[in-house]
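For reference, the structure is listed below as structure tokens.
A single protein chain has been removed from this complex, and every other one stays in its place.
After this line comes subunit A, so read on.
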Amino acid sequence: MESKLDNVLDSMMQTENTIGVLIADNQGLSYGTRGVANSQAGGLITAIADQAAKIHPNLDAPVIILETENTSVTISKYGFHTGAIYKRKSQSKK
């Protein structure tokens, strides 16, 4: 049933420096998480994506990147779904 979604999440976790992924619907309900991603963060991530999309309503939803010293969270929105990718900062960037 959700094997396809599991495959997408697992394949995303295989990419370099990725430490967590999350996918949620437009209500903030987490459909699936991997790694460090907390399923309770789905609401927050969806809210951030919705607010950012209001800046330019006529354009596609933007990609938001929350950066801290060691990690970054990339939030993207497609249709009614919002995804977040947690990444560790690569050493070359420091």
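Assume a contact is a pair of C-beta atoms (placed from the backbone, for glycine too) under 8 Å apart; a residue touches a chain by one contact, two chains touch by 3 or more; residues count from 1.
Note that in this section contacts and distances are computed from a predicted model.
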item	value
Protein name as given in UniProt for the chain not displayed, "RNA polymerase II holoenzyme cyclin-like subunit", "Ragulator complex protein LAMTOR1", "Large ribosomal subunit protein uL5m" or "Eukaryotic translation initiation factor 3 subunit G"	"Ragulator complex protein LAMTOR1"
Chain not shown, touching residues in subunit A	1-2, 4-5, 7-9, 12, 15, 21, 23, 25, 31-32, 63, 65, 67-69, 74-83, 85, 93-94
